[in-house]
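Only one protein chain is missing; all other protein chains are in place.
Chain nomenclature is as follows: A and B, assigned in order of appearance, with residue numbering initiated at 1 for each chain independently.
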Amino acid sequence: MPEAPRKVRVHCQINGMPMSLEAFPMARLLDVLREQAGFTGTKEGCGEGECGACSIEMDGALVNSCLVPLLQADGAKICTIEGMGQVGLLDAVQQAFLIHGGAQCGICTPGMIMAAKNLLVRNPEPTESEIREGLSGNLCRCTGYTRILASVVAACRGSRQGR
Amino acid sequence: MRSCVPDYWLETPHTLAEAVERMGRAPGEWKPFAGGTDLMVLLEAGKLPHRKFLSLWKLPELRGIVQTSGEVALGALTTYSEVWRSAVLGREFPLLCRAAAETGSIATQNRGTLGGNIANASPAADSPPALLVYDAELEMISASEKRRMPFHGFWLGYKKLALRGDELISKIYLPRGKVGWRQFYRKVGARRAQAISKVCFAGAAQLEGGRIADVRIAVGSVAPVVLRAVETENILRGERLTPPLLRKARETLAGEIAPIDDIRSTAHYRLRVAQNLLAQFCEALAA
Partner (left out) sequence: MAPANRQIGKPVPRKEGREKVTGAARYVDDLAFPGMIHGVTVRSSVARGKIREIRFAPGIPWNEFTIVAAKDIPGKNCVALLIEDQPCLAEQFVNHPEEPVVLLAHPDKYLLEEARRAVQIEVEPLPAIFAMEDSLARKEIIWGEDNIFKSYLVEKGNLDAAWAAAEVVVEGEYDTGAQEQLYIETQGMIAQASPETGVTVWGSLQCPYYVHKALVRLFGLPKETIRVVQTETGGGFGGKEEYPSMIAGHAALLSWKSGKPVKIVYDRAEDMAATTKRHPSRTRHRTGVTREGKLVAMQIDFDLDGGAYETLSPVVLSRGTIHAAGPYGCPNVRIRSRVVATNAPPHGAFRGFGAPQSVFALERHLDRVAAAVGLSPEELRRRNFIREGETLAVGQVIHEKVEMSKLLDRALELSGYHEKRARFQKENSGCAVKKGIGFASFLHGAGFTGSGEEYLGSEALVSATREGKVQVLAGSTEMGQGTNTVFAQIAADAMGLDCEEIEILQPDTALVPNSGPTVASRTVMIVGKLVETAALNIKRSLEEKGFLKAGFDKDEFREASRRYIERFGGLQSLVKYQHPADLHWDDGTYQGDAYGAYAWAVYVAEVSVDTRTAETRVDDFVAVQEVGKVINPVLAGGQIEGGVAQGIGYALYENVVWQEGRMANGQMTNYIMPTSMDVPAIRVYFEEMPYARGPAGAKGIGELPLDGTAPAIANAISQATGVDVRSIPITPEKLLELLENVHA
């Protein structure tokens, strides 16, 4: 029995890039992403899985990275806000947030956009009520949600037109 | 104030057999860690005194939803998302799907598991009332045995379960057969999403010729455990629903539950709302 826990090395894919990360097994994935992998786009708002500012996609599922211990990210395919869109080109959801006022102070925005994107993948033409439900895990203190909804609706419309 | 992360062990057993073997060697030394949506919150708050955890997340033996003619078996690691996405659960166990969809947020539902929820033993948990109404049974597994017992009775007291230190919950069984029953679920929290329940009510009743042939009622957040309101059920069973019966049922429920004041709500509110939800359930039956 070791006297003290040792750091672990996990291998995962972040935004399409293979990465090797080393930290204590209970280290929060949020902290490892931000401090070690350099992806500071994912934010901490509460540390208790209530605000969604730390939302990322892990193996296709939206999760709160403040509640994922690093050990469980081993072998995972992770997407963060930095992985959205292409170089120099915004994703439709990002573009919509920009035009329709979906972001004010911006701290909830990366998580909100991840949640919106995840919602649209699962449900490409959500009703207003479905959007509200899909984003209910992401708290925003600035917008009152009205323009976040408008942004998601616009992103759907844009995607529909693009097809 | 956060816990000291370097003090925590988290290791991945490669198989379920390895997990229970390690737990059996020194019961209580290693505890199971599923999706982490409860334990990581405690870690963050500096309130996780236990230090050694076994990560069950990847164990395939604890996943999956399997139907047989008599029951549906859910692996303990079934996430809330998997619950509300399941066609069979949606058809035959809608209250459990309701509970899963109202637990936390989408992100929580993708990582939270039924087994973890049961093991966390919060009296405010959202799924247990539904599980109680469906007469769920649990399977526990250890290095020495596999055993099965009703979920009703698994809870011994506040945060106390009939779970040994060398055991982990491996399956949840839902006996089929309540398909024709009238079913009702209502969770009352501080807001419409991401709320810990103040009162959580699940009820199902089988009606025959205007009488309540059989009934199950379970209420959360009104006692140290999630409660099967057995006495209230007994008052209703076999009877026609009338205003005097409802009054009697409300009184009986008040006697069965033991709500408290805490930072989320008051004993009086919980009591009154539990009674009102009972009434709402009965009104739905009468309709």
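Assorted remarks:
One rule holds in what follows: contacts are C-beta pairs under 8 Å (C-beta built on N, C-alpha and C of every residue); 3 or more make two chains touch, one makes a residue touch a chain.
What you see is a predicted model; the values in this text were computed from it and never measured.
When you scan B:73, B:195 or B:241 for touch with the missing chain, the hit is B:195. Within the whole complex, the absent chain has one touching residue among A:51, A:120 or A:154, and that is A:51. Take chain A: the residues that touch the chain left off the picture are 34-35, 39-48, 50-51, 53, 80-82, 84-85, 90, 94-95, 97-110, 113, 128, 131-133, 135-149.
Take chain B: the residues that touch the chain left off the picture are 1-6, 41, 44-46, 188, 190-196, 198-199, 263-266, 268-269, 272-273, 276-277, 279-280.
The definition used in the following text is that only the chains that are shown with their structure count from here on.
Remark: chain A and chain B have CA centroids separated by 29 Å (rounded to whole angstrom). Against chain A, in their complex, chain B makes its touches with residues 2, 5-12, 33, 36-37, 40-41, 43-45, 53, 55, 57-58, 81, 104-108, 110-111, 192-194. For chain A in complex with chain B, the residues that touch the partner chain are 4-5, 24-28, 47-50, 52, 55, 61-64, 66-69, 71-72, 74, 115, 118-119, 133-134, 136-138.
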